[in-house]
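For this view, one protein chain was removed and the others were kept in their places.
Up next is subunit A:
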Amino acid sequence: MAKITLSKLRHSYYPNPKTLDDYALKEIDLDWTDGGAYALLGPSGCGKSTLLNIISGLLVPSEGRILFDGQDVTELPPDKRNIAQVFQFPVIYDTMTVYDNLAFPLRNRGRDEATVRERVTAIAEMLELSDLLDRKAAHLSPDNKQKISMGRGLVRQDVNVVMFDEPLTVIDPHLKWKLRSKLKELHQRVRATMIYVTHDQTEALTFADQVVVMQEGEVVQIGTPVELFDRPAHTFVGHFIGSPGMNILPAEVSDGVARFAGQAIPLEGPITAAPGARTEIGIRPEFVSLGQFGLPATVTKVSDVGRHTVVECEVAGSRVNAIVSGPGPKKGAIVQLEFRRDQTRLYADGWLASEAAEGAA
């Protein structure tokens, strides 16, 4: 286990990158503490797999350095870094039994058979694979195969970090939930640093203590699931996390007041936006309510999702979602939207540009 430091990391798949757009990763500085559970969250193509492969050593970054406990490992190949990785599709050695699969990383490193047996038995027990140890791995179900892949990652006790690259993609929905909680439980038991890459916010938020949200090769926010939900540092985070995501509304700012659709919208606190920036108001649907006063809006769609109702409205050409409990209004109805003030934020050029008022949470 180790602390992982990424220092001024940049990567391009082109030999001679010229513009910033040529970089799959644009300047990343990160510190990951020992034993933490991290998630790398972002849409497909945001560079999260690239970052993962750089940490595991499958890719050498164009610029920057990677340190494990202060030691430079940038040029080291994967097997010298002492890391483990679980891939999107289960990788198993077809001709071997489950036991031999789990023993493979240990035997390759010349551990004696007594140690191998002890470790494999322990890991198999943790992953509920004990009954399958003598079976050929080839004919198992995808979730058992993926458990074997995970087991091979966890079987070595001295790994610096275990990485998961969207490991639940091929798993059936009802088993996904099971494996996800298994993984969380494993982290609590083995206390290894774990990095979990996914584009699924539920997976990221349930697994990780800290979520790193990435977009177009950049880290936009690092925080606990609650922080990401409550105070998205970027409109992208607001929109990407949550279902539906944050409402982002075009706003005009003058004299310290933000206006949307001609109306002044009270914000959580003072505005810090530089003049001339493109400004937007952000508010989560959870904090929009239908009341007597507020923005007049037309209901365009009402979806009952079980726990609550999502009301989609239109205000001056912008879409605003509101989450209400109980049955919502009819489609076409005129409603008044109220924004909860301490949850209404301002964003300038995408980044958070309002401060929480004194005393507010």
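Please note the rule applied: contacts are C-beta pairs under 8 Å (C-beta built on N, C-alpha and C of every residue); 3 or more make two chains touch, one makes a residue touch a chain; residues count from 1.
Everything below uses one rule, namely that contacts and distances are computed from a predicted model.
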### Task
Between "Oxidoreductase", "Peptidase M48 domain-containing protein", "Sugar ABC transporter permease" or "YcjO_2 protein", choose the name on the UniProt record of the chain that's been left out.
"Sugar ABC transporter permease"
### Message
Going by the contact rule already stated, which one of A:Thr33, A:Gln71 or A:Thr95 would touch the omitted chain in the full complex?
### Response
A:Thr95
#### Entry: Of A:Asn108, A:Gln188, A:Ser254 or A:Ser325, the residue in touch with the unshown chain
A:Asn108
### Query
Which residue, A:Ser12, A:Ser62 or A:Gln85, contacts the hidden chain when the whole complex is considered?
A:Gln85
### Hidden partner chain, residues of subunit A it touches
56, 58, 77-79, 83-85, 87-89, 91, 93-96, 104-105, 108-109, 149, 152
